[in-house]
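Note that this complex is displayed minus one protein chain, with the remaining chains in position.
Here is subunit A:
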């Protein structure tokens, strides 16, 4: 399947880096008296891949969850740029809620306690792939994929089905369309999780440690799929522990520690020549475990 057939608006690598898709400024988040995010600034360019790395408990997953409205920050702003107007999901006029709302840019100021409607609009811009897949166990693979587009976005069933089946074929799960999640391996479940996210036609894909729950021999398939999507120009934020994968797939890496972005830069450069002492120590520990 070529990028042109894909259900969202990925932009080729050639344009990458130019317009920013997502701008996060001064994000603050506490759990009780525990400050987990302290003034987080991030920018993700259209068609760019940003990997968030850092020790556990550093706040990287919380950042990701804020982007999808699963956590409500107390302060800071998130801006999402408008989708390009020539994209198929908008141009055909058949695009669902995501297609329609993503035609304009939006900004949310969390200090001003945004309405549920605003948060919904933010959520509609992105789709998340969870560490533990979180597929709906009472629905078949196909039902999992079409639930959002059909029930929430109210797109035509026939169109959604065609798209869903094409996506399932692409990840080699056509024969599992009527299976329930429990009948699938972890790797297969995660690929369904990715397809479910793609079917929502998001502007931005969020991955929360997508391979951490997988058996080692199943990790490869999922990483390869994410790499393919990156090469097609999808914009992504990936929380990961796989440094090798981050080097391979991400344009940029942000090192998160203690609720702030300690260092943010070109992926290969940051891994090879970290500027900050904390980054150096973290990478050293990860690369030399013994």
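Some notes on this structure:
By our rule, contacts are C-beta pairs under 8 Å (C-beta built on N, C-alpha and C of every residue); 3 or more make two chains touch, one makes a residue touch a chain; residues count from 1.
We take it that contacts and distances are computed from a predicted model.
The listed choices are "Multifunctional fusion protein", "Succinate dehydrogenase / fumarate reductase iron-sulfur subunit", "Amino acid ABC transporter permease" or "NADH-quinone oxidoreductase subunit M"; the UniProt protein name belonging to the chain that is not shown reads "Amino acid ABC transporter permease". For the chain missing from the display, the contacting residue among A:123, A:227 or A:247 is A:123, taking the whole complex into account.
When the whole complex is considered, the residue among A:148, A:233 or A:259 that touches the unshown chain is A:148. Within the whole complex, the absent chain has one touching residue among A:28, A:68 or A:240, and that is A:68. Residues touching the missing chain, restricted to subunit A, are 68-70, 97-98, 120, 123-124, 127-128, 130, 132, 134-139, 147-148, 151-153, 180-183, 196-197, 200 (touch as defined at the top).
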